[in-house]
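Every protein chain except one is present and positioned as in the full complex.
Each chain gets a letter, A, B and C, in the order it is written, and its residues are counted from 1.
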Amino acid sequence: MSLDVEALRAAAARLLVAMEREFDALNTADGALGDGDLGVTMARGMRAIGELAPALPADLGLALMQCAQAFTKTSGSSYGTLMATGLITMAKALKGRTTCEASEVSGLIAAARDAMQARGKAELGGKTVLDSLDAMAKATAGLTDAAETANAAADAARAAQEELRLKPATIGRARIFGEKTIGMVDPGMQAMTAIAAAIAGRG
Amino acid sequence: MSLDVEALRAAAARLLVAMEREFDALNTADGALGDGDLGVTMARGMRAIGELAPALPADLGLALMQCAQAFTKTSGSSYGTLMATGLITMAKALKGRTTCEASEVSGLIAAARDAMQARGKAELGGKTVLDSLDAMAKATAGLTDAAETANAAADAARAAQEELRLKPATIGRARIFGEKTIGMVDPGMQAMTAIAAAIAGRG
Amino acid sequence: MKKILNNPVDYVDEMLAGFTAAHPEFYRLHGDSGRVVARATAGKAGKVGIVTGGGSGHLPVFTGYVGPGLLDACAIGDVFASPSAEQMADAIRAADSGAGVLRLYGNYGGDIMNFDMAGDLVEFDDIRCTTVVLADDVASAKPDEADKRRGVAGMVYAFKIAGAAADAGHDLDAVTAVAQKAADACRSVGVALSPCTVPQAGKPTFTIADDEMEMGMGIHGEPGVWRGKLRSADAIAGEMMDRLLDDMPLGAGDRVSVMVNSLGATPPEELYILYRVVKARLDAAGATIVMPLIGRYATSMEMTGVSFTLFKLDEQLETFLKAPCDCAFWSVK
Partner (left out) sequence: MKKILNNPVDYVDEMLAGFTAAHPEFYRLHGDSGRVVARATAGKAGKVGIVTGGGSGHLPVFTGYVGPGLLDACAIGDVFASPSAEQMADAIRAADSGAGVLRLYGNYGGDIMNFDMAGDLVEFDDIRCTTVVLADDVASAKPDEADKRRGVAGMVYAFKIAGAAADAGHDLDAVTAVAQKAADACRSVGVALSPCTVPQAGKPTFTIADDEMEMGMGIHGEPGVWRGKLRSADAIAGEMMDRLLDDMPLGAGDRVSVMVNSLGATPPEELYILYRVVKARLDAAGATIVMPLIGRYATSMEMTGVSFTLFKLDEQLETFLKAPCDCAFWSVK
C-alpha cells in the first residue's frame, strides 16, 4: 500500500489530537530545560496544518510544502523551524508525485535529518530531535510495508529517547544545565516520540 | 508638684518605649483605614525626641519647640504634622518658663486641639485625634495634682476612642471607607490613647 | 513584590543619592535636608517657580518631573509619606526667582497641612505662594464632592501645563489659573491587581486574592469601588472608560490627551493591549487623541495595575502640552 494525500490527511488528524493531548506534558518538559513553549509550538503548528488539510493538493510535494509553511507561519521556535526544514526537504523529494512507497520512508527521514542538521549546526548524539530521526531512519531502512515501517519508526523514536536520556544535553537552551540533564528526557525527542506514535496510530 | 524638663525627659523615655511597642499595632490599625505608616511615624518621631532629650534646655518653651521640630524633621505624615502643630502651640505658651503647674495642663491641651483643628480643617466629632484631645482637655479641667491629671487624661483618651469607635470616619484617608469604619478604632485616637497612657506611667 | 534594598530606613536617601548621581544634568540636591531636588540649571530669573512635593515610591512622580518646561523643585518624603513643612519651605525657596511660586501637589491631608505650614514659613522670606491641589481620581469621591478626590496620575499633566506656562513667562496668577484649568480638565481612574511593599512596613500594603482585582484603587492602596474576579483587558478598559466618560463626557470635536499608565509591574505590552480600547472608545465618541502617553508616568513601586487619565484640551492647554520639556523620564520636543 502506497501513501497518498489521504494518508497524509489522516495522519494530520491524528497528530492534532496527539499534540493537543501532549500540550501540557511538552510545555512542562521544555520548561524544565528550556522556555516551556514546546507544547504551544506543536499544538499551534498542528492546528494550522489541520486547517489546511482538507484543501491539501494531491501532489505530495506541494502538500508537504504547504504543511511546512503552516509550521513556519505559526511559530519561529527552534523545533518549529527544524520541523519545517525537514518537511521542505521531503517536499522537494516528492515534488510532482501523488504517491510514495513505504520503502522510501527511511531515505526521506534521513534526508530530513541531514537538512535539519545543516540548519541547526548540531552534532548527532547531542540529545536532540536529530537522534530520534537518525534512529528512525535506521530502523525503517529496508522495510516495505507501511504499517511495519510506521511501527518500527515509533519504536525507534521511543528507544532513542530512553537511550539518550542518560546523556547530558549539549544543544539549545538545555545545554546550560549541563550534567543536571542526565536522566532527563529531551523535550524535542519526547515530541518526536509522540509524533511517531501518532503516525503509527498508537494514539 | 510642678512639671519641669526632668519630667519631660522622663515622659519622653516612657513614650519611646511605648511607641516601639505599639509599632506594629499602629501600622496595622492605620493599614486597615489608611496607608499603614502611623507606627513608623510615631516610632521615628519619638526616637528623634529621645536623641535630643538629654540636651533639652530647661526653658520648657524651647524644649517643646525642639521636640516639635524633631517630629517635623522625621516625618511629614498627617499625624506628625498635627503633633508638631500642637507642640508648637504649647511651646509658645510656655516660652521662658522652667516649670508648669498641673492646673495648666487642661488649657494647654485645649490650645493644642484648637491649633491642630485650624491646621487640619477638621470638625470635632469627626473621629480623629482632635476628639481625643477634646476629651482630655475637658477631663483635666480644674485638676491640680499631676498624677491625678495624667490619669484623668489617660482615662479620657481611652473613653473617647471607644465612644467614637461607633461613628464613621469623616477625615483623612479613612473617610473613603465611610460606613465601613463604624466599629473600627481611629488609628490617630489609638495613638493618643497610647501616648496618654505612657505619660501617666501606665506602660 | 520582592524588593532589592539595604536597610529600609535608608531607602529614600539611597534612592536620591543614586538618582542625583545618575542625572546630574537634570537634578541637584538643594539645602541640607537631603530631601529637596531642584533643577540642575535654574530657570530664567523672573520666571514663576513651580514646586511640588509628596511621598516617595511614585517615580517618575514627583521628583522625576523637575526639569526645563516642568517643575523647578520638589520636596520628597519617605515612601508614601509627605515631606516635612521645612523641606517644602526649602523647595519653595529653591523654586523662587522673584516672581512667586505655585505649589502644585496632590490632594492628601499630610501634604496639604505641610504645604500650608511651609507657606507660613516662607512668608518671612517674602515669597508669594499660590496653591493648586490636584484631585483627578474619579473613584475616590462622587462628582458633588470632587474636591475630596485623590490626586493621581493626572498630576503629571498639571506639572506639564504649569511648567510650560511659567517657562512662557506668564505671571504667578496666570500660571496658577492655567494650572487650575488643567487640574479641572483631568479625570483618572485606576485598577490594582497586586500590592506593593512600603520598605519600612516590610509587608504588602494590602492583600488581594490571586484571581482578584480592585477597580478604583488609589496609588497607595486606598480602597476603590469594587473588588472582584479579574476580568479581561477589554472589560477592564471598557469599565474604566465608562467611569471617566460618565464624569467628563467627550464628544465630536473634543481634543483630549490620554495617559495609559502602569502602576509599576504591569508591562508596556499590556498597556498597549488596553490602549486599543481607549482609542476605539474615543474614536467612537468623535474625540481626537492628542499626544497619547503610554508608559510609567506615576507609579506605586512594584504594584501591578494601571490607570487611565483623560485630559480635555482647549487651545491654550494643547499649546502648553506640546511645548518642549525635558527631564530624565519624559521629554517633549
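Criterion: a contact is a pair of C-beta atoms (placed from the backbone, for glycine too) under 8 Å apart; a residue touches a chain by one contact, two chains touch by 3 or more.
Note that the structure is a prediction, hence the values are computed from the model and not measured.
S.K.: Identify the visible chains that the left-out chain touches across the whole complex.
M.R.: Hidden chain contacts in the full assembly come out as A, C.
S.K.: May I ask which residue of C:Gly169, C:Pro249, C:Pro268 or C:Gly286 touches the chain that does not appear here?
M.R.: Within the whole complex, the residue contacting the unshown chain is C:Pro268.
S.K.: Since one chain has been left out of the picture, which residues of chain A touch it in the full complex?
M.R.: 27, 31, 34-37, 40-41, 69, 72-78, 80-82, 84-85, 119-120, 171-173, 175-177
S.K.: Touching the absent chain: which residues on chain C qualify?
M.R.: Looking at chain C, the ones touching the missing chain are residues 1-6, 11, 14-19, 21-22, 56-57, 59-60, 64, 193-194, 210, 213, 230, 232-234, 236, 264-276, 279, 292, 294-296, 299, 301-302, 304, 306, 329, 331, 333.
Note that only the chains that are shown with their structure count from here on.
S.K.: Between chain A and chain B, what distance separates the C-alpha centroids? Give it in angstrom.
M.R.: The computed centroid separation for chain A versus chain B comes out at 76 Å.
S.K.: Distance-wise, how many Å sit between the C-alpha centres of chain B and chain C, to the nearest whole number?
M.R.: 32
S.K.: List the centre-to-centre spacing of chain A and chain C in whole Å, with centres computed as mean CA coordinates.
M.R.: Taking the average C-alpha coordinate of chain A and of chain C, the gap between them is 55 Å.
S.K.: Send over the residues of chain B in touch with two or more other chains.
M.R.: Within chain B, no residue touches at least two other chains.
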